[in-house]
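This part shows chain A:
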Amino acid sequence: MTQDTLSPPLIEFRSVHKHYGTVPVIRGIDLTIRRGEVVVICGPSGSGKSTLIRLVNGLERLSAGDILIDGQSTAGLDGAALRRLRTRIGFVFQQFNLYGHLTAAANIALAPRKVLGLTDAEAFRAAATLLERVGLGDKGDRYPSQLSGGQQQRVAIARALAMRPEILLFDEPTSALDPEMIGEVLAVMRSLAESKITMVVVTHEMGFARELADRVVFLDEGVVLDDAPPERFFGATGHPRAKRFLSQLLSPLHQVGG
Partner candidate 1 sequence: MRGRPGRGVMDFDPGVITRNLSYLLWGRLAEGDPGGLLLTILMAVSAGALALVAGVGFALAAWRCPGTIRRLLFLSADLIRGIPLIFIIFWLYFLLPALLGGDVPGAAPVILALAWFSSAAVMYSTLAGLEALPKGQREAALASGLSEGQALRWVLLPQTLRNVMPSYVALLVSLVKDTSLAFIVNVTELSTLAGQVNNRTQLYPMEIFLFTAALYFLLCRAVSLAGGRLARLRH
Partner candidate 2 sequence: MGFHLDWSGVLAGAPLHWLVTGLVTTLAVTLAASLLATVLAVGLLGLRVADNRLARGAARTIVALFRDTPLLVQILFWYFAAFGLLPGGVRDWINADHPWAVLPANVPLISPEFLAATWGLGVFSAVFIAEEIRAGLQALSPGQREAALSQGFGHWSALYHVLLPQALANAYQPTVGQYLNLMKLSSLATAIGLAEITYQVRQIESFNAHAVEAFAAGTLLYLLLGVVLGRLLLAIGPSGAGGRTSEERQADARPAGEGRHGL
């Protein structure tokens, strides 16, 4: 899918800075993500990928700069306003973070019931539909501990979708999974990408990036080194630092001293 230059900006990073104590982690990032885009963020460990997307839904607080969502500033949002913002943004974690005391369906239904005020019946009906959509229609009454990693992550995606978000953020959704389960999660993500929801995906699954991303953003030491459509990012003209990173992904033995 090609970038639709006419669609309006949905997420705008404006010279975003984040430091923990005195350690800078995000060092001046400007980045615009348009409605309907699928953006993959990659980069070496510790480069600030997680921090960057956690800033978007306020799991981390900005140190300087601003992030506009749909044109609205989010710097300094808190309380009810921050919660309202979060209902518009789904987040999928590396470790799934399903609520251990609730069944799959109840995991999905919790926030719609408690935040959106849906009745139990409404929320569970919606949950069943979502479970169907991620291919787990028969697993609604399972507890997380009774599900495989891949199944848990698909429930987690359904849970994020339950709030009907405009934006989906993924933080390495497949890197805690056994190799044979990665495919089922990527398949769900592919169907989402094709549904035109705005997605920001931190991942090292370069196949996903190549096939589904509108743009690939390469992050290193808290700054954006490259921001290009996949064909250019993976092509001959990509950033040299990104090229080295990609070659290390493909043959990890070369990382020694890298």
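Going forward, contacts are C-beta pairs under 8 Å (C-beta built on N, C-alpha and C of every residue); 3 or more make two chains touch, one makes a residue touch a chain; residues count from 1.
Quick note on selection: all candidates are chains of the complex that A comes from, given by their letters.
Predicted model only: the values in this text are computed from it and were never measured.
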Options 1 or 2: the chain contacting chain A in this complex:
1
Could you please specify the touching residues of chain A with respect to candidate 1 in the complex?
57, 59, 83-84, 86-87, 89-91, 93, 95-101, 110-111, 114-115, 156, 159-160, 162-163
